[in-house]
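Report on one structure; see the data block that follows.
Certain chains of the assembly are absent from this excerpt, and the rest are unmoved.
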Amino acid sequence: MDMEKIKTIIKEFSTNRNWEEFHNPKNLSMALSVEASELVEIFQWLTLEQAQNLSSDKKEHAKQEIADIAIYLIRMCMKLDINLEEAIFEKMKLNEKKYPLVDEKGNKIEYGKKQ
Amino acid sequence: MDMEKIKTIIKEFSTNRNWEEFHNPKNLSMALSVEASELVEIFQWLTLEQAQNLSSDKKEHAKQEIADIAIYLIRMCMKLDINLEEAIFEKMKLNEKKYPLVDEKGNKIEYGKKQ
């Protein structure tokens, strides 16, 4: 994913509209969670089976909401000077420790069970 | 950002733990919004000024929450067969139309005002 190109497009879009002042990290965290809820809204009344078999309309809608979340997430990284790729690699390493494959007795860990 | 590498790491992590069955798109939308709220939680009682000047502890915390959001977002893209980079470029083009620089009378658009 060409992150530099994406960041340039997002930055220009925002600067051209004089929206920089609104993009405070507090406000961006709110906007991000609002977009996350717009994705939740697509799935809220669906069964698990229906959620796995979205119509093409609903899939296109989900794609747009996912993009909105990504855009605010990248905006947030720009404001907090965070390298997203590095953050992901570091977090996956933490997750490997937090959710080891087996517990101290050698038993397989249950879903979501933290060490 | 090396998306293929990230997807491989996320996929292996999940497969090794037999977590694939839980990663239904409905469930993932919920998990994503929960992580988005954990980012909101960092900022909820801060002033706008404090939010722009996070302590290094809070910044590290924010970095981890941002990574969690990205991980579930990429997981969702894998499950719905969505190319995230393409989704972002398409959405930014839609945003250019939705929020033009000037309205039909040639006036500069107010913040967040849609055409």
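Couple of notes before you dig in:
Letters A and B mark the chains as written, and numbering starts fresh at 1 in each.
Convention: a contact is a pair of C-beta atoms (placed from the backbone, for glycine too) under 8 Å apart; a residue touches a chain by one contact, two chains touch by 3 or more.
In this text, all values refer to a predicted model and were calculated from it rather than measured experimentally.
The complete homomeric complex described by this structure file contains 4 copies, of which 2 appear in the displayed model.
Simple rule for what comes next: only the chains that are shown with their structure count from here on.
Centre to centre, using the average C-alpha position, chain A and chain B are separated by 3 Å. Residues of chain B touching chain A in their complex: 1-3, 6, 9-10, 13, 16-19, 22, 24-27, 29-30, 32-33, 36-37, 39-40, 42-43, 46, 48, 51-52, 54, 59, 62-64, 66-71, 73-74, 76-77, 79-80, 82, 84-85, 87-92, 94-96, 99, 101, 108-109, 111-112.
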